[in-house]
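Missing here is one protein chain; the remaining ones are kept as they sit in the complex.
Letters A and B name the chains as they come in the text, with residue numbers starting at 1 for each one.
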Amino acid sequence: MDFFLETLVGGLLAGVMYALVAIGFVLIYKASGVFNFAQGSMVLCAALTFVTLRDKGLDFWSAGLVTLVVMVALGVAIERVVLRPLVNQPQITLFMATLGLSFVIEGVAQILMGASVHELDLGVVDVPVEVGPIQISQFDLVAAGVAGALVIGLSIFFSATRIGVSLRAIADDPQAALSIGIRLQTLWRIVWGVAGFVALVAGLLWGARQGVQFSLTFVVLKALPVLLIGGFTSIAGAIVGGLIVGAADSLAEIYIGPLLGGSVSTWFAYVLAVVFLLIRPAGLFGERAIERV
Amino acid sequence: MTRPLLELRDVSLSFKGVKALNALSFAVDQGEICALIGPNGAGKSSLLNIINGVYRAQAGEVVFAGEPFRRIRPGEAARRGIGRTFQHNALFSRLSVTDNVLAGLIRHSRTRFVEHAFGLPRDRAEERDFQTRAEEVIEHLELSPFRDSVVSTLSYGVQKRVDLARALVGRPSLLLLDEPMAGMNQDEKREMSRFIREANERLGATVVLIEHDIGVVMNLARHVVVLDYGRKIGDGAPEVVRKNPEVIAAYLGAVH
Partner (left out) sequence: MSSIGSDAASDFIAATPDALWPRVRRALPIAALLAAAFVGAPAVGDDYWFNAILIPFLIMALAGLGLNLLMGYAGQASLGTGAFMATGAYATYNLMLRLPELPLPASLALGGVIAGAVAVVVGLPSLRIKGFYLIATTLAAQFLLEWTFNQYGWFSNYSTSSSISAPRLVFLGYDLSSPVARYLLTLTTATVVTLVAARLVRSQTGRIWTAIRDMDTAAAVIGVPVARGKLTAFFAGGFICGVAGALWAFAYLGTVDARSFDLDRSFQAMFIIIIGGMGSIAGSFIGAAFVVLLPILLSRVAGAAFGGAVDAGQLENLQNVVFGALIIVFLIKEPQGLAALLARLGRRLSSPSRR
């Protein structure tokens, strides 16, 4: 039972970090209907930039600040160069464009900063902490704490501020939002900038957890089932979806993997997500559009 | 006394608690042209969507050709002979006019995938038959010059005619037309009215159409049903409905 709890808690903590990446998607999807496949590359790009700057001798906060500027600039640039010319195109076209974008970002980042694995030390010691009967990784605890704080912060930001209200208005009815004077492009720029910021935090946490390397981009593949379960349009959905995926993933690895004779982590979350989808075609928190003809 | 081809009995529909249709009943006789009028948001398109199965009515039933149903699958409605055009352009935008019209015949197809893949005789024969039928309708609606054009390159008025051709080619017994003349000038409207009347008289299709232009409606329809906020406020011959004070207050009075 203790072992089960330990696995569950470890999974939930990982789930918070999935949720963090998923929220980056949700923001952009809500604002502009783009499923941003390049989010994973942005995470890699942020982590690579940060460690490169650290290697160059910058201290933690300066490196963080410079990376933040780079990432926000990258987000804004993507909006301007790639997505604005594709306004009003089918969603699938936008998706493919971000797929191309991910190849560009990954390629450029690795050409400039190398492809070798970098250590990323955030100064958190990774020793197990005893919580009641179970042991939890201290790093996971801190990372989940940071991610959780960011998730809550973003939810508040987007539910209480003017920007958040505009965002919801646009998601509900782009035409109406435009007509009452919401500046769509300003909003897109803000959202892409925020996505750059989220990528930075995710990049630091994930990079410290598993080393800064190409495989960081696979975070995007972990976040996708989270979105399928939670729905593409709901921040709450991203959180709940992240927790479900995190918990299910680690439990399946321990309890289902051995039955099938191997690691199931590459696909389990996806199959779970498909099952969810067949029951709720727009995710747990997503709203199904009424089809008009 | 003709038997009604289509009858609605106490049909209700709501979206997220907002009533779109409220216990609506009326009947359309075999062979008539019936116009649905009413201000925007009166529930006219929703009504068509229920008749051919896009939406499901929460209460009440639809009787078509003597058979009642609450919900019908869209494809099933088409197979039973309910044809439909759309308010907003719903053509297959990257296909040619001919291919769009041919798509209207797919429900009559008896050939299968393997026959298509290898061009077996049955498929070839059917293809020739369909081409002939499509060609007939294309000529009839004076679309021949645009036969091979991709529909997205055509003018709005022509596209509306392609939509009608696609619905007509399957020889529907009931034809639902959702604002077939929206956005047209007077000449185009006159032309479209002629095509609709011909479909009704020559092909024997019963027509239910939504139209805002009262002049067109009075000229074309023998039967008018007036909706307002999901309720029926008028039902009868055009000249009778026109004098109904409630109709005048709700709708006719507002439009000039």
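The working rule: a residue touches a chain if its C-beta (ideal position, glycine included) is under 8 Å from a C-beta of that chain, and two chains touch if they have at least 3 such contacts.
All values derive from a computational prediction rather than experimental measurement.
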What shown chains does the left-out chain touch? A, B
Taking the entire complex into account, which one of A:Ala97, A:Leu120, A:Ile136 or A:Ala195 touches the absent chain? A:Ala97
Of the residues listed, B:Ser25, B:Ser93 or B:Asn219, which one is in contact with the missing chain? B:Ser93
From A:Val82, A:Leu184, A:Ala236 or A:Leu284, the answer for touching the chain not displayed is A:Val82
Considering the complete complex, identify which of B:Ala167, B:Met181, B:Ile210 or B:Val224 is in touch with the unshown chain. B:Ala167
Please identify which residue in B:Leu5, B:Leu21, B:Leu47 or B:Ala78 touches the non-displayed chain. B:Ala78
Please identify, in ascending order, the residues of chain B that touch the omitted chain? 52-54, 73-75, 77-79, 83-84, 86, 90-95, 99, 102-104, 106-107, 109, 111, 113, 116-119, 121-127, 130, 166-167, 170
Mind listing the chain A residues that contact the chain we can't see here? 35, 82, 85-86, 89, 91-93, 95-97, 99-108, 110-111, 115, 221, 224-225, 228, 232, 260-262, 264, 266-267, 270-271, 273-274, 277-278, 281-282, 291, 293
